[in-house]
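The complex is shown incomplete by one protein chain, all other protein chains being positioned as in the whole.
Per-chain numbering from 1; labels A and B assigned in written order.
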Amino acid sequence: MAQIFAYILHSNGELDDSALELLAAAKKIDPDVDVTAIVTGSGIDDVCKKAAESFKTVWKIDSDALSYPNAEVVRKALLNMLPSDCFVLLPQDTFGMDLGPGLSVKMDSAFVGDVVDIEGVEGNTLKTIRQEFSGQVSTHVHCDVSAGAVINVRPGVFQPAEGQAGEVVDKSGEIGDVSAKRKFIEIQEAEVGEVDITKSEVLVSVGRGIEDEENLEMVFELAEAMGADVSCSRPIVDAKWLEKSRQVGTSGMTVKPKVYMALGISGSFQHMGGVKGNPFIVAINKNPKAPIFQVADVGVEADILEFVPELTEKIKEL
Amino acid sequence: MEILVCVKRVPDTAENEIELNAEGNDIERDDLVYSVNEWDNYAVEEAIQMVDKHGGSVTVVTVGDEESEEVLRREMAMGAEKGILLSDDAFEGSDGKGVAAILKAAVEKGSYDLIMTGAQADEGYAQVGGMLAAMLDYPYASLVNSIEVGDGKLKVGREVEGGNIEMNEIELPCVLSIQTGINEPRYVGIRGIRKVASVEIPAMGASDLGIDAGSVGEDAAKVRRIDYFVPEMGEGAEMLEGSTDEIIDKLIELLKSKGGIK
Partner (left out) sequence: MEAILALIIVAAGVAGVVYVLARRMAPLFRAAKGPAIDRIGERLYGVYWFPHHRMPRPGYEVAGYTHITTLVSLIVLSIHVLMVIYSGFVGFEIPGLESAVGVGYAVISDIALTVLFIACVFAAVRRGVLKPPRYEVPEKYGKDKSRPWAVFLVSFLAAVALLDMIYLGSDAVAAKAAEEGYRFILPLTGTWFAAIIMSGLSASAAGTVNVVSYFILLIGIFVFVNLLPFDRLFHTITGPVTVFCKKLERGSVKPVQWGVDDESVADLESFGVKKFEDFNWKHILDFYSCADCGRCSDNCPANASGRPLSPRFISLKGRDYAFSHYPLKGPFVKNEPLVGDIFSEDEIWSCTTCGACEEECPVTIEYIDKIVDLRRGMIDDGNVPQSLQKPLNALGKRGNPWGKMEKKRPEWIKELPEGVTIKDLSSGDTAETLYFVDSMSSYDDRMMDLARATATVLSAAGADAGILGKNEKDSANDVRRFGEEMLFMELRDHNSEMIAGSGAGNIVTSDPHALNALKKDYKDMPPVEHISEFALRKLKEGTLSFASLDEEEKGKIYTYHDPCYLGRHNQVYDPPREVMDAIPGMNRVEMSRCRDRSFCCGGGGLMLFYEPEEEERMGVHRVRMAKEAGANVIVTACPFCLTNIEDAIKVAGLEGEMEALDLCELVARHIGS
């Protein structure tokens, strides 16, 4: 069996949640494999040590050039050291989407993006499951991995695996030429709005099902009755009904509430990707097939425009 | 600036449930209508705005059958000057790399400063842009939501986690995949499409592009969709049943116990 590598994202000295999810995904490819974690950055000894608590081998690739994970630079560095025909696992986030497809071309291996499950490998065929049309249908996708593969794994769908401790191998010397035509300049922080939803304990989150800007009023009323803050999904921000700082999702804020109430939100993974910390999720949606019901703890099949005012009324009566 | 935008014809599924066909090997396509992939449309609008400001022209290209011509016409009605249809029986069943290889050949037939794609499609892998860039050895940025034109380079913003924007400088020529919301695409009515109805759209096949037919298409595809199926339901949420009042009472109890009502 080919070697499996997992690219580890980290920030502020902590491993990203995706790290152990990738480990879990790797074990579905080959339960017996020793997964090698790849950690890039500058001054990453602590992170590497943390990674080594779960991964048998951790490649430390430490360089000033990698202080920010610029996909082009990372790709060049990896190409200089990865063996041929290997598996590389990446999270399907804004970095993985930037790196994965191009990396597979340069490695001449297969690419499968946004994998939600892995059924295993038979011969040279990797069997994966993906979703299409916002999760309305799933597909079995088979992939010829004779020359290896780059697999982007959807964050949040694999239960984090328990790994075995291992050791850090310093590969910094093998970086080679990483001059790039794309240069990172800076991160422009999103403007903080009137509420910081990343600190909210209870969130009432509203999506497309609200239909009309004016109907937002009822959501704010419910939130007020509950003592919650209001957040939303992307379409609401795209329509400019609420400010960007209220948007939950991979392209918005990452929130860690105790209770998350999703009103008229279909529950795309881009949205749920922003909901962390395993909150108690209540979903209210009139479409019984909405994917949100798969991730929610409790669901109500109802039109929020009718349900929410009644709920607010009852809560006010308490 | 000469800009090539890669577009794709996709089922328009916004308001309709996707259902499986009787055989279960495909979605029910009879009742579907098709349109240009939303992300691609933003890319074309962005390209047109850049050309309006800095000069040059926009070309739209797609890999697909004859029916895909309609999306090229639609985008030309928006303001793209030329359309190219890459169509060949040999292209059918291509995986992402196959499509990228076909597009690469088309890019090399022209002379473009900038290639754009949509960041993703509802039925896609969000892969072609990155693959095309790697094949061309062009720099690449995905999920772009702002572009500023500089001298021989661009300043692009990428939409990253936390609602933040990652600013990059990228040398031309390059490939960018465009995120929705970067602009407000203009409306295209029937009249606009009729105006470009008679514009010739050249179709190019494998031989025109100099592609070895065996290197693309179904046989060359390493990644194959085997079937469609409806994901298992029910393992998720506990659905509250009963009259609205009963549901609300149950819900309030649950919310209270979980600290959802302060």
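The rule we apply is simple: a residue touches a chain if its C-beta (ideal position, glycine included) is under 8 Å from a C-beta of that chain, and two chains touch if they have at least 3 such contacts.
These figures come from a predicted structure and were not determined experimentally.
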Residue ranges of chain A at the interface with the undisplayed chain: 212-214, 217-218, 239, 241, 303, 309
Residues from chain B at the interface with the omitted partner, ascending: 12, 14-16, 31, 33, 35, 78, 184-192, 194
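Please note the rule applied: only the chains that are shown with their structure count from here on.
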Chain centre separation in whole Å, for chain B relative to chain A (CA means): 20
Contact set on chain A toward chain B in their complex: 70-72, 92-95, 97-106, 110-114, 130-144, 180-190, 201-202, 225-228, 238, 244-245, 247, 250-254, 258-259, 261, 280-283, 287, 289, 292-302, 307, 310-311, 314-315, 318
Complex contacts: residues of chain B adjacent to chain A: 11, 13, 17-18, 20, 27, 96-97, 100, 119, 122-123, 125-131, 133-135, 138-143, 155, 157-171, 174, 179-181, 222-231, 233, 235-240, 244, 247-249, 251-252, 254-255, 258-262
